[in-house]
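A protein chain is absent from this complex, but the other protein chains hold their places.
For subunit A:
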Amino acid sequence: MTLPDTIHLSFTSSRSAVRRALEKLMQHLQNHAVGEEERGRIQLVLAEALNNIVEHGYPGAQSGPIELQCTLTEAGLDLVLSDCGARIPRRVLLPNPAPPPSARSDNPPEGGWGWFLIRELSANHAYRRDGDRNELRLHIPYSGGHIES
């Protein structure tokens, strides 16, 4: 394998398009011998970030373009997500974010974990608003042992 290796995907925002993009990317990572545990982590982070764009960036009946660039390096995966939807709210990007919703058994939460999972499973993120464009960069390091030979 020659590193780094970059794949670009672009699609119109919808839940089913997100699924297809994730499946395509997972196949690509598998072809590049990225292990199952790593693929699971990568898929979860990306699903949360892409679902956020579909649900909050292009809310309701809106839709628009999403671009995903994924670069495989020796240390992990560098991801760039861009879209032309609504700006990501400042509160979710603060250095000390709200904790995940409490797992209380009398009335358990049905959501609110998205950004918690993104932060928990990626090393860092950088957000930039450029005109009417959002750009979110995420790095997902391998946890060790990663690339299967």
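The rule is simple: a residue touches a chain if its C-beta (ideal position, glycine included) is under 8 Å from a C-beta of that chain, and two chains touch if they have at least 3 such contacts; residues count from 1.
The working rule: contacts and distances are computed from a predicted model.
Novice: Looking at UniProt, which of "Anti-sigma factor antagonist", "Transport permease protein", "Dehydrogenase" or "histidine kinase" names the chain that isn't shown?
Specialist: The record for the missing subunit names the protein "Anti-sigma factor antagonist".
Novice: Check each of A:V54, A:L68 or A:I88 against the chain that is not shown and name the one that touches it.
Specialist: In the complete complex, the chain left out is touched by residue A:V54.
Novice: Spell out, residue by residue, where the missing chain touches subunit A.
Specialist: 15-16, 18-19, 36-37, 40-41, 43-44, 47-48, 51, 54-55, 100, 103-105, 108-114, 116-117, 120-121
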